[in-house]
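Here the complex is missing one protein chain, while the rest keep their positions.
Chain naming follows the written order as A, B and C, and within any one chain the residues start at number 1.
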Amino acid sequence: MKKRLETLRHEIERINLEMLDLLCRRGEVVTEMRALKNELGIPLFSPEREERMLRELVAANRGPYPDTAIQPVFREIFRASLAVMEAQAENEMRVSRGKRREDLLIAIGNLVVGREPIVVAGPCAIESEEQLEAVAAHIKAAGVTMMRGGAFKPRSSPYAFQGLGDEGLVILQRVAKRHGLLTVTEVTDTRSVDQVARYADVLQVGARNMANYEILREVGRTKRPVLLKRGMAATIDELLWAAEYIVLQGNEQVILCERGIRTFERATRNTLDISAIPLLRQRTYLPVIADVSHAAGRRDILAALARAALAAGAQGVMVEVHPDPPAARSDAQQQLSLEQFTAFMSQINLTRPHAD
Amino acid sequence: MKKRLETLRHEIERINLEMLDLLCRRGEVVTEMRALKNELGIPLFSPEREERMLRELVAANRGPYPDTAIQPVFREIFRASLAVMEAQAENEMRVSRGKRREDLLIAIGNLVVGREPIVVAGPCAIESEEQLEAVAAHIKAAGVTMMRGGAFKPRSSPYAFQGLGDEGLVILQRVAKRHGLLTVTEVTDTRSVDQVARYADVLQVGARNMANYEILREVGRTKRPVLLKRGMAATIDELLWAAEYIVLQGNEQVILCERGIRTFERATRNTLDISAIPLLRQRTYLPVIADVSHAAGRRDILAALARAALAAGAQGVMVEVHPDPPAARSDAQQQLSLEQFTAFMSQINLTRPHAD
Amino acid sequence: MKKRLETLRHEIERINLEMLDLLCRRGEVVTEMRALKNELGIPLFSPEREERMLRELVAANRGPYPDTAIQPVFREIFRASLAVMEAQAENEMRVSRGKRREDLLIAIGNLVVGREPIVVAGPCAIESEEQLEAVAAHIKAAGVTMMRGGAFKPRSSPYAFQGLGDEGLVILQRVAKRHGLLTVTEVTDTRSVDQVARYADVLQVGARNMANYEILREVGRTKRPVLLKRGMAATIDELLWAAEYIVLQGNEQVILCERGIRTFERATRNTLDISAIPLLRQRTYLPVIADVSHAAGRRDILAALARAALAAGAQGVMVEVHPDPPAARSDAQQQLSLEQFTAFMSQINLTRPHAD
Partner (left out) sequence: MKKRLETLRHEIERINLEMLDLLCRRGEVVTEMRALKNELGIPLFSPEREERMLRELVAANRGPYPDTAIQPVFREIFRASLAVMEAQAENEMRVSRGKRREDLLIAIGNLVVGREPIVVAGPCAIESEEQLEAVAAHIKAAGVTMMRGGAFKPRSSPYAFQGLGDEGLVILQRVAKRHGLLTVTEVTDTRSVDQVARYADVLQVGARNMANYEILREVGRTKRPVLLKRGMAATIDELLWAAEYIVLQGNEQVILCERGIRTFERATRNTLDISAIPLLRQRTYLPVIADVSHAAGRRDILAALARAALAAGAQGVMVEVHPDPPAARSDAQQQLSLEQFTAFMSQINLTRPHAD
């Protein structure tokens, strides 16, 4: 019986090689078809044709598998073939590591994102010039070079503070200039992208708008660096595709930002998906940072999360700072006071992240 | 000992009544303050003031609770007070049942949404006039009066079919007119809202854009009915707030749509949150429907889900239909063929939803 | 160019048929191997052998695909082959619809589960004979024939009420006998299965223990019907496998129970996965019911959920009833009072579930 098993194994191996031969021939044909289709402008994937082929294959099936078993097998072969094409497509994805081995460095003023870990700090929302001034002076002294602050605040309730709007942009620019800080602020409408780009160094697309492809295209048309946050329930794939929308417009300067996903756990506002950091670093050359404030939704574990993100390969962290957190008009429970920010900086003990 | 316990219970009850008395007085003061603040344009909630009050209370604490215990108690009292104000606010929320006891009826052509259960059917995307014509003729014959069809398709990948755009709008209007059907199609950009409103009867805000408040405001400025889908990870509260953004612009004609949320379960594309239907029906007078196709992401359980949604109180269901699903340029695996749609209609056996 | 495309398509079709031929031969060999391996007691799946085959195939690869493309293709073919074997295995799964077309009817006393929709009602926990007596009299009068009630209550906190234990079992049996009710109660320990089986008609395996395979095996060894609840984060597949553990011990009388899964939504304690009901009904012949109380975690939507579950194909619902819910020692917020239960029964308007 064992000998018979051996014979069968050899038979399987022989069939494998024959299938490989067929597959190679199939690949050659598919490759030629792909080129032809591209020239003719015909979609690569033709499901109705696949269905017809499946029907013919089922008709030709002589067993031992029942038709219901043959169909999924060939669907797998088609999918495998498509997967090969898609793997080519993903390799052809502009943001893929396959397209560029080395990390992308994004120079903004004197800062080079991707070269050494950065800290982006500032209030959730710009509330007044005094508020922003206090933060700017403090974080500048702590060595931070990029300040965040929302002028257009997307809020779940229409009755909540919606930001100072254009006035906020003016304040942001004025205060940042005073302290030699770079700025990042959010865009929430295709119509105001250009306006925001006039005032800020980096355009943020927030979690709520990661899947608004019109906004992605519009920030892609500016030549400003973009900080793209992962949506609350977006997969890692979807985040990369969102970046692709931007890059396809000719703007390669995209910084990806993991900021936590929605799960059942209520001890934190969101669950920081720490695994996303090494996975993104593997799959794209774009810089990756972590917004620990929105992930945690609480102050007491921010330094631990920032250390973890950096240890996992993040090229920076973002954190909210407010001169008087309990009085903040948004996110009061998660912003650090100035003193707490000083402690945070000493706790994260910023150095280059480890490399594998 | 039991007697002593009884005495203590009476003491507690007496203290409760005294606290009630104080609370009523506090309520009177808060109410007056609220009015004054509204007139003066001062925010209702002042966290820094709360912090100061807390410090004073802690200073006055004589035990038996430690300061660390007194603080959360008073935070609870403040929050309770705020909750009362917010409960008033929610009662004051325009979309709240508290504002209108009876269901809102939305008349669109001859259809009255909210009066009897509706079926909205049609392809995921408009692919050609022939395709839409085939669907329109079939669903009209089946008694459907509203047709869906995407002209602007938000797709995760920038390389996927993005819809026919303006040409799709033209086809949609022409085919619908031919068959006397009402139409619903998606808007994805503030800049194209007016354009879409010229061609379609109902403007859809999709799951990806439920939290783009600029689009919500813009559809609120049109006077077209809006079909508002729940975001993939949006809570029921957030969906109601999103509707509020629209209604605050003066457009009350909002149809809410549960379409499944993202969970760990992979047998379905999303998890239809059936509980959201009775909860929304309880909390708002707006009509509520369920998109079973996007919830399931597969064809074989659509009729069961539609029956469930109607039995739970939904005032309609939305379902995707395509003349040749395997050839569909999007959502191929979840669209019903024309024959399957006929079966679906007979299986859901449409009648008025039950009332409690 | 179009003609060339046609030629290539024919070439693909020819290759497909050749691959089919090879696949059929491969299938014949695999089938024979499978039989031999079963006889020799060798595991079917041999990953190291697959790895070696892959290395050989890569060595033989002549392009156009790079080795890194060939590998996943063959992994897909292996997986497809394994999937065929597993599909056979699933068809061979004892609980599969493939094994038995008609619904399983489970006769318990005069009740036949699976024939017409059942209501299982009773308190979360048995607290006293008076409490259970009040419930029993009331639900019996309402036409219910099966009563639930926990004697061993698994509670997250060790300080919470853990049930009356053995005394609870005695009360349950005595009260049920008085009213001619059938009983279901939970087992939480392999060591007490026999003891519980002496007192109750149906053994419940709760959500917390769905993946304790020792308990599953032990209830499989009794010949009592089992009510198996889905785990809080268990997939539909995992629930079916859990049932398989029981059935493999020779006990086919398993009632599956959907009871909500953990998600980010906080308006309900869990999210009732309504899609699980038609999917389970499709995949197994075992009866399927829904526990609406644990899903909702609140009273006000129970009738709507029960109607939805029945409309989706559930063969019964389970609901918690307590003579004085605010005084309940567990689940106080989700149990119905006796009066509320009367209303619930009239609202669900029990009739046979629809069939497709």
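Keep in mind that, in the parts below, a contact is a pair of C-beta atoms (placed from the backbone, for glycine too) under 8 Å apart; a residue touches a chain by one contact, two chains touch by 3 or more.
Worth saying up front: this structure is predicted, and the values here are computed from it rather than measured.
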**Item:** Contact partner of the left-out chain, one of B:61, B:96 or B:337
**Value:** B:61
**Contact residue for the chain not shown (choose from A:27, A:206, A:287 or A:313)** = A:313
**Message:** Given that one chain is not shown, which residue among C:8, C:147, C:164 or C:328 touches it?
**Reply:** C:328
**Fill in**
Logged for chain C, residues touching the omitted partner chain are 43, 46-48, 50-51, 89, 154-159, 161, 188-191, 208-209, 211-215, 231-233, 237-238, 241, 244-245, 248, 261-262, 324, 326-329, 332
**Complete:** Missing-chain contacts on chain A, rising order, are 233, 235-237, 261, 263-268, 271-279, 282, 295-296, 300-301, 303-305, 307-313, 347, 349, 354, 356
**Prompt:** Contacts of chain B with the missing chain: which residues?
**Reply:** 1-2, 4-5, 8-9, 11-13, 15-20, 22-33, 36-37, 39-40, 42, 49, 53, 56-57, 60-65, 69-70, 72-74, 76-77, 79-81, 83-84, 87-88, 262-264, 266
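In this text, only the chains that are shown with their structure count from here on.
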**Message:** If I superpose the C-alpha trace of chain B onto chain C, what rotation angle comes out, expressed in steps of 5 degrees from 0 to 180?
**Reply:** 180
**Prompt:** Cα centroid separation between chain A and chain B, in whole Å?
**Reply:** 27
**Request:** Give, as an integer number of Å, the spacing between the C-alpha centres of chain C and chain B.
**Result:** 31
**Whole-Å gap between the CA centroids of chain A and chain C** = 36
**Two or more partner chains touched - positions in chain C** = 263-264, 266
